[in-house]
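A single protein chain has been removed from this complex, and every other one stays in its place.
Letters are used for the chains, namely A, B and C, taken in the order the chains are written, and counting of residues starts over at 1 for each.
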Amino acid sequence: MDKTILPYIISGISVGGQYALIAIGYTMVYGILRLINFAHGDVFMVSGLLMVYLAAALPLTVAIPLVIILTVLLGFTIERVAYRPLRTAPRMSVMISAIGVSYLLQNLALYITGGLNKNYPQIPWISDRVTVLGMETSRVTIITPFLTIILVVLLVLLINHTKIGMAMRAVSLNFETSQLMGIRINSVISATFIIGTFLAAVGSMLFFTNYPGVVPTSGAMPGLKAFVAAVFGGIGSIPGAVIGAFIIGICESLIKGLDTILIVNGTITEQIGLATFSDAFTFVLLIIILVFKPTGLFGEKTTDKV
Amino acid sequence: MKAVKTPEESRLISWISFFAVLIFLGLVLLLDQLIKPTSSVYMLMTVLQKGSVYALAAVSMNLLNGYTGLFSLGHAGFMLIGAYTYAIFTIPSTSRDTVYQYFDAVVRFSFPETFSNAMGPVGTALGVLVAVILAGLLAAVFAYLIGLPVLRLKSDYLAIATLGFAEIIRAICQWQKLGPITNGSNLLKSFARTSKFKVAVGGLKLTLSTFVPVLIATVSIIIIVKLINSTYGRAFKAIRDDEIAAEAMGINLARHKMISFTVSSFFAGVAGAMMAMVLSIAQASNFKSAMTYEILLMVVLGGIGSTSGSVIGSFLFVAASEWWLRGLDSGSFLGIEAPNIFRNGFRLVVFSIIIMIVVLFFRQGIMGEREISDLIILRRRKRKAGKEAAK
Amino acid sequence: MRKDRPCILRVEDVTMQFGGVVAVNNFSMEEYEGEIVAIIGPNGAGKTTAFNVITGVYAPTNGRVSFNGDCVIENYPHGKMKKGYLGENAGKYTKVLEPTPDRLTALGMARTFQNIRLWKSMTVFDNVLIAKHLKRTSNLFSATFGANKAEEKQQREEADALIETVGLAGVRNELATSLPYGKQRRLEIARALATEPKLLLLDEPAAGMNPQETVELTKFIGEIRDAFHVTILLIEHHMDLVMDISERIYVLDFGSMIASGTPAEIQANEKVIDAYLGVTDDA
Partner (left out) sequence: MKKILAVALVLCLVLALAPMAFADNPVVKIGVFEPQSGDNGAGGKQEILGMQYANMLTPTVEIDGTTYDVELVYADNASANDKAPTAAQSLISSGVSLVLGSYGSGVSIAAGDTFAAAEVPAIGVTCTNPQVTSECDVYFRICFLDPFQGTVLANFAKSELNATKAYCLAKQGDDYSGGLCNYFIEAFGKDNCVYEQFPEGTSDFSTYITNAQNQGCDVFFSPVSTEAAAQIIAKANTQAIGMPILAGDTWDSNVILNAAKGTDVKICVTTFYQEGADPEFDKGIKEWIKSDATALANNGGNDELAAVTVMGYDAYYVALEALKAAGSVDPADVLEVIPSVEYTGVTGNIAFDDIGDALRDSAFVKSCNTETGVWDFVTVATVK
C-alpha cells in the first residue's frame, strides 16, 4: 500500500475500533428502548476521568478493574434513576432526560476537574512505541482492532447462545409481547446497559491511552460519532455498528490527511482546509444514510401500522 | 388546566397583555437610562438582554418541538446563520479590514452605514432592522433546504439529523476557503452592537442597549403567539396530537411541517442576530450543540407547549446561571462560606441537578401547557364565583 | 342501486399485499351519490385495509380507485411506485396525483377511525374547528397578522353550528378525550363533516357501543346523510345497524369479496352465512 496513505488507514482503523466499542452500547440500547442514550458518550468520558483519579492513588492492576466496575455501576444507575421512571412517558421526555443526564455528567466533570485537561495515565506495554510496516506508532493502535473484534465475537456468542441474550433479542423485536411472555424486561434492560457501559469502559481505556487528554467534553464527539456508526450499520445490528464504526474512523482519518494526500499526489498545490470537515463528514454520511436507506446497512425493515 | 375563554375574557386578556407589554417596555427603557454598566445591579440588564435572546430562541424552538411535535436539535445551526448574517452585514467599512485581518473581505458594505448615508440617524436603525430580518430570512432559506430531506424522518432520527446539519453548518462557516465571507473560523466583531445603541432625541441622550433586544424579542414573540393562535397554529397542534388524523382531515403534513420548521428557524436566526449584538462578537465555535441542549432545557423548564412557560423558563435559566447562583462558584452562597465546595463549576452542577429533578418529577415544567392568560382567567372566575357565593 | 345518479366512488381490482400476506384480493365496488353502502366481513377480512387504500393511506399493490369521476389512485403492476411523497408512507405512493390522504380529503373524502383518533389535548370545539383549516383561503401571513378575521369568524360559526347539529353543544368546551365513548364517535363524525365531504367513510362507527347507543347512532347516520347530502361508506360489525341503514352491502372474507347486494339478499346468501354470520358474529 502507498506509504503516504498507510498511516492514516492504520490510525483510522484504531479510532474505528474505539468508536465500535462505544457504538455497541448505543445500538443495543436503541434496539431495546428506542432511546438515543445521549449520556453514553459522557459515561465514556467519566470512565476516563475515573482512571485518571484512581490510577493516581492505586496501582494499575487494581485501578483498571475498579474503573470498569465503577463505569458499569454508573451506566446501571443512570438507567435506574433517569430512564426507568419514564418508561411509559413519551419518547421525547426520555430523550430530554438523556440530554439532561449528559449535561449533568459534563458539569460534574467540569466541577471536579476544575475544567482542566487531565492527563491520562500511561498504561505500560500498550502505550509503548512500536514499528509496523516501517511506520512508528503506539502499540495500542495495533491492538485496538483485534481486541474490538474479539470482544464483539464474544458479545455475539453471548447474545445468540445464552438465555439473557435470547431475552434481549426478543425484547428488541417486540417490547410488549415479550413482557406478556414473562420476560423480565427490567433485568434485560439493566443487562443491556451493563454490557454497553462495560464496552464503553474498555473503549475509553484504549481511546485515552491513544489520545491522553480527558476534558468534560471529551465524550461528546466520540459519542455522537459512535451513534452515527450505529445508525450507519443499521440500528440494533451489532456487526453493523462495528463495520459502521470502522468506516467512520477510517474516513475521518483520511479526510484529516486529505490535503496532504492530494498535495503529495500532485492533484492540488496548496492546502484547501478539507480537514475542517472531518467531524462534519460523519454527519453528512448520517444524513445520506437516513434519507436513502433509513434502516442502515444491516438494519431490518419495520412496517408501520395505521 | 387550560381555560377556554369567552369572547369577553379574550378581549380582557388582549387588553391586559397590551398594557403589560407596554408597561414592561417602558420600564426597560427607564432602567436602561438609570442603570449604568458600572452599577452593581447592572447584572439585571445583562439578564434582560441575554434573557430576551434566549426567550426568543426558546419560544421558536417550542413552536417546533412543543406545538408541532417535531423534535429538532438544529437550533444552534440556525442561530449561527443568523448571527453571521447580521454581523457580516453590519460591520462598518472602517473596521472591515481589521476584522478580516487574514482575508480580503468580499462583503464591502454595511446596512446601517448605507442607510444612514441616505437617511441620517433613522437609517442606522433601519439598517440594523434590515440586517436582523435578513438574518432570519437566510436561516429560513437554509431551513427550507434542510427540511426537504429531513422532515420526513421520525422523532429521534429527525433529532439526530438536524443536530448533524447544525454541525455541518458550523464546519462550513469555519472553512478557511470561505474566509473572505465568514472570516474563516475567526471572531467577527465591531459590528452594530447593543453597547453602541444610543440615540439623541432633541438634546436628550437615550441609551437603548437593553431596550432594543427586548423590543425585538417582544415583537417576535408576539408574532409567534399570533401564529400559534391562528388556523395554522391549530393545524400544527393537530399534527402534534395525531399525525394520521391530521392528514386524514386534509392537513398537508409535509407543507405544514415545513412551515413550522422554516418559521421556527426564521426566529432562531433573529435570535442569533440578537445574540451577536448582545455579546458584541460572533464566532462559529460558540454555536455548538450544547447551546441547543441549553435552549431545550429552558423549554422543558418552562413547560413544553407553553409560550409564556418558555419565556419564564429562559429568564429564570439566564438569571440563575448568570446572576443568582454565581455565589455558588465563588465561595459564598446565602451567607454560607465554603470555598472548598463552592468553587468553579458548582453552580452548573446544582443547576443540572435542578433540571434533572424537573425532567424526572415535574415533567410539566413550570407552566405545563398553560399560559399566563389561563391563570389570570381561572383566578378571575374563581373570584367571581366566590363573590356570587357570598351573595 | 341508484345508478341514475353519478358514481361517487369506483374501486377496480384493488389488491393489497403486505410481504407475503394478501390483505385485499382483487376487490371492486362502486357507490352512487346519496347511497349508504356497507362493507362487512369477519375480523381480519381486509375491510380496514380496503378503507386505507381508498383514503390513500396505503398504495395498493394493484388496482385503481376513481372518485367523483376522476381516477385518483392507480398503480403500476409489480409494485413499482413513485417516490415523490415525503409524509408518513414515503415511497408507497402511486402515480396519479400522489394521492396522499390530505389531498383526497381536499377532493371531498373524509373518514373516521376504528380506534378513535381525536386530537386529545384539544376541546370539542377545537377538534371541529381545526378540520375547517382545509377550507381556509388565508395564507400564513394573513392568518398570523389577523387579516382573515371575517373568515376566522365564519369558520368558528360554522364549527359551532356543526357541534349544535350533532348534539354536542353542551360539551363544546370539554376536552375531547374526556367525553364518553358514544360522544367521541359523534365528534369524530362531526369533525369529518367539517371538511365538507361528498363521501363520508365510517370505520366501525358502532364499535364498543351498547344496543341503546347503536340505535341512536343508526338514526344519527341517516340524519347526517340527509342533512349534509353526503354519501356514506361504512365498515361495520354490528349486523343490526348494517341491515337497518345500508342500501347495499359488500361482504369480504380473507381479503376476497364473496357477495354483494341488498341487505335482504345478503341475509339470504349461504356463502355469507357460512363464512361470517354463522361463524364469528361477536357483535
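One rule holds in what follows: a residue touches a chain if its C-beta (ideal position, glycine included) is under 8 Å from a C-beta of that chain, and two chains touch if they have at least 3 such contacts.
Computed from a prediction, not measured in an experiment: that's the story for all the values here.
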Chains in view that touch the one left out, judged over the entire complex: A, B
Full-complex contact with the absent chain, from A:54, A:215, A:228 or A:243: A:215
Contacting the left-out chain in the complete assembly, out of A:117, A:162 or A:177: A:117
Where the unshown chain meets subunit A, residue by residue: 4, 7-8, 11, 15, 110, 114-117, 119, 127, 129, 136-138, 207, 210-213, 215, 217-218, 220-221, 253, 256-257, 259-261, 263-264, 271, 273, 275-276, 278-279
Hidden partner interface residues of subunit B, rising order: 36-43, 46, 50, 95, 98, 101-102, 171, 174, 176, 184-187, 189-190, 193, 195, 209, 279-281, 283-286, 322-327, 329-330, 333-335, 344-345
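Here is the rule we go by: only the chains that are shown with their structure count from here on.
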Chain at maximum distance from subunit C, centres defined as averaged CA atoms: A
Whole-Å gap between the CA centroids of subunit B and subunit C: 43
Centre-of-Cα separation between subunit C and subunit A, whole angstrom: 48
Where subunit A touches two or more other chains, by residue: 306
Subunit B, residues touching no fewer than two other chains: 244
Subunit A partner contacts - residues on subunit B that touch it in the complex: 65, 71, 149-150, 153, 155-157, 159-161, 163-165, 167-168, 170-172, 174-177, 185, 244, 289-290, 293, 296-297, 300, 304, 343-346, 348-349, 351-353, 355-356, 359-360, 363
Subunit C residues within the subunit B interface of the complex: 55, 57, 85-88, 90, 100-103, 105-106, 110-111, 113, 117-123, 125-126, 129-134, 136, 138, 140, 143-146, 148, 152, 155, 173, 191-192, 194-195
Residue ranges of subunit B in contact with subunit C within the complex: 4, 148, 151-152, 223, 226-227, 230-232, 234-235, 237-238, 240-254, 259, 263, 305, 369
